[in-house]
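The complex is shown incomplete by one protein chain, all other protein chains being positioned as in the whole.
Naming follows writing order (A and B), and every chain is counted from residue 1.
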Amino acid sequence: MILPRRLRLAIFLLTRSFASMLGIVLVTVILGLALLGPVIVPYPDHVAGGIDLANKLQSPSAAHWFGTDEVGHDILTRVIIGARLSLLVGIGITLAAAAIGVPLGILAGLVGGPVREAIMRLTDLFLSVPGLVLAIALVAALGPGIVNAMIALILVWWPGYVRLADSKALSIRAEPYIEAARVAGAPTFRILWRHVLPNSLSPLIVKMSMDVGQAILAVASLGFLGLGAKPPTPEWGAMISIARGYLPEWWWYAVYPGAFIYAAVLGFNLLGDGLRDILDPRSHRG
Amino acid sequence: MPQTTRRAVLLGGAALALAPTAGFTFERDGAKKVMVFSGNQAVPVLDPHMRYDWSTRMIQQSVYDGLLKYVGSPPQIVPWLAESYDTSPDGLTYTFHLAANAKFHDGSPVDAEAVRFSFERALKMNAGIAWMLKDFLKPEKIVAVDARTVRFTLEAAFSPFISYVPWWYIVNPALVKANEVDGDLGRKWMTENGAGSGPFKLRRFDGNALIHLDTAPGYWKGWPMGEEKRLGGVIYRIIRESAPRKAALQRREVDIITNITPDDIGQLERLPGVKIENHPGFTTFGIKFNTKEGPTADVNLRKAIAYAFDYDSLITIHNGAATLMTSPFPASMAGHIDVPNIPRKDLAKAREYLSRSAYPNGGIELEYVHVQGLEDPRRIGLALLDSLRALNISVNIVGQPWTTMVSRGSKPDTAPNMTSIYVTPVGTDPDTVAYQYHRESWGLYYGMSHYDNPEVWQMISTARAETDTARRMALYAEIQRRIVDDQPEIFGMVANRLWSMRDYVKGFAFSPVRFTGEVDLYPMWIEG
Partner (left out) sequence: MDRGLTLYLARRIGLAGLMLFGLICLTFVISNVAPSDPAALAAGPDAGRSQIEQARREYGLDKPLPEQFLRYVGDLAQGEFGRSIATGRSVGTDLLRYLPATLELCILAMLIGVLVGVPLGVLSAVLKDGPIDHVTRIFAVSGIAMPPFWFGLLLQLAFATGLGWLPTSGRLSVMTLPPDPITGLMLVDAVLRGQWDVFREGLSYIILPAIVLSFPCLASILRVNRGEMVETLRADYITAARAHGVTPWRMICVHALRNAMLPTLAIIGLRWGWMMSSTVLVETVFDWPGIGLYAVSSAIAGDFKPVMGVTLIVGLNFMIASLIVDLLYGVLDPRLREG
């Protein structure tokens, strides 16, 4: 079988690179925290809404490794549960964007003509504004909240996948064996399934890996601007947004959630970067 | 050990007291000192007839004068541009006698025509302050009797009239007319320019960053600290975040700051050369229920929530710098009484009321809405969420822009179950608070609960026209008891007003009737 061998090779190549290894480690840690979070956190009640005003703004100690926040929540607990949330949101946005963008892109690339023109112009329109600005406008209109932030980010995220799928589909359509398959009477769907999708998979995986990181960062950015998750949801960006008011005396409050955002995004980007070197070596630019 | 070094940097940042303080001294303008005041809020529009909020009014009060002025605590109304006024026995006619020496900054006298013009302009623009008087005062009923006498004839007796007059600033008619474009009453020009007679003149206006005021030399009213000590000017600097604002005070880049959080008090108190002004406020905080629609239309549920709420958390959140409300009126308001049996946390009572409601076992989710970005109401929301877990009621805490909140609250079917609302009464008359519970306030932000009790409405209407003080106050006592009984909201607390300043700042005079943060800059100076 070809796939396992390619996989083994890929893993071998990945482990040879220090940066990729760091990426894998970081992603594994974040994944582990996300999966085990509810079991391992010391104060699960602090995510459910319980407050402890008597212990507000405590500095890091044995009882509270990362200190406590302005209503006495244990910051370690909230940061760990925040990992779960960020990961879910990051993966959710990426998957949804891909689910919208990829079919549209393949459609555009395969069908061509006015359909492609329409799809690509719409894509260009969304790509013509940096996503964050558009997302801010969208969330401001829809109202803050983690779901609205996700909707806004999905809306600004899908066009990238259209571009990618479209260019793949275009280049594959020109391949002689596709022409042959078409002439031989294979239905479009079959061509899609057998040839276009597998060929688009590598760049898609690379892009998605990077995008999970960027989506986590984008959600945190909205949270920081006060347009993300609602209290008492432990979202990293929203935590920093509140923590800002408590700088510099209570510095740990802002420092720890930020470090986790950085670690998570760095992990996914390094992983994506490493994957690209292996899966998609030609596009190594920019 | 590199690790230690990095920690040390962070810790150094943590301990403000270690940061360098030298190198900055007061700002000067020639021989006179300039005081720098910093707050978080911009001043987008200076026009005194267009808009007001705390920062805007602080600058307006500096550039403009009113006929009367609020000073001191408890607030008193003192003569200003008007030396005195008479009231007719029927309470319909008010005659103001103007000071002879009052001058606008361009040297022209502040005469009766200027007063008439200003009131007319405010009423015509129908924005900002206009709501206070527009139902009782028509522009054609303002008469300049002679150069120093102006007479107002009201449509109906309105006891709170005088309590609103201090906020109606007098503008220079000649300047306004000279800068009028397409009949806009000078609105465009007045946005960034001053046309007043006040103690300060505008020097530089960038409402989003910095406003520089010069003291008006030879201010007609004189200076309380004497010509020798008076400032050369005042700078209002906008620093939006509290951390840099504190740092700026620490480094003496600014001399006085407001919008400090309760948690900052302890830190700032320990700083050498820094003092805190901490005064009981006038701004009420309440959690308004939607009394018309949804679960909270049920008075038993409202009572249950009011008895389940942990009132102590309000004090803890403010680090002690707040007082619980004992009535719908703030304590320093005329006519305030301590209403007996106003709910305090009592879970047994809460459960009893809950069992009488349509939700004896809880199991509902209620929405709690606060203005996006406001820190205290958000924390209070967390405390409410924690409190109501005992009743098996969950709380959805939502921060929304002011506009969204107001527009949702304007109708019972869209108003949130619970909305956190701050109200600063604009005057000392009890009517300013009582009227929030009147039918006429439905649809406005403080009328979000759509409080429905025709008997109370009737009492409020009677009280505002009543000219006998004793009878009036008796009515207000009854109104307070009845409102508490109907529990249209959780009566929360009145937070203290906090400022922090360098110890060389003198002349600070607190008056609760001003907004949170707002300071009367006129009597202040810098010693040393």
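Rule of thumb we're sticking to: a contact is a pair of C-beta atoms (placed from the backbone, for glycine too) under 8 Å apart; a residue touches a chain by one contact, two chains touch by 3 or more.
None of these values were measured; they are calculated from a predicted model.
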Subject >> Among shown chains, those touching the left-out chain >> reply: A, B
Subject >> Selected from B:Val63, B:Ala102, B:Leu175 or B:Ile235 as touching the chain missing from the view >> reply: B:Ile235
Subject >> Residue, one of A:Gly50, A:Gly92, A:Gly112 or A:Gly143, that touches the chain absent here >> reply: A:Gly143
Original post:
Which of A:Ile24, A:Ile119, A:Leu227 or A:Leu275 sits in contact with the chain that's absent?
Top reply: A:Leu227
Original post:
In the whole complex, what residues of chain B lie against the chain that is missing from view?
Top reply: 9-10, 12-13, 16, 19-20, 27, 34, 36, 42, 44-45, 50-53, 126-128, 130-132, 134, 187, 191, 204, 206-210, 235, 237, 239-241, 243-244, 247-248, 251, 253-254, 372-373, 400-404, 406-408, 410, 426, 443-445
Subject >> In chain A, positions touching the absent partner >> reply: 18-19, 22, 121, 124-125, 128-134, 136-143, 213-214, 217, 220-221, 224-227, 237, 240, 244, 247-248, 251, 254-255, 258, 261-262, 265-266, 269-270, 273, 284-286
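Note that in this section only the chains that are shown with their structure count from here on.
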Original post:
Distance from the CA centroid of chain A to that of chain B, rounded to the nearest Å?
Top reply: 44
Subject >> chain A residues touching chain B - in the complex, by the definition given at the top >> reply: 49-51, 53-54, 56-57, 70-71, 140, 143-145, 226, 230-232, 242, 244-251, 255
Original post:
Which part of chain B faces chain A closely enough to touch in the complex?
Top reply: 10, 13-16, 241-243, 247, 261, 263, 267, 313, 316-317, 372-373, 375, 378-379, 381-383, 385-386, 389, 394-401, 404
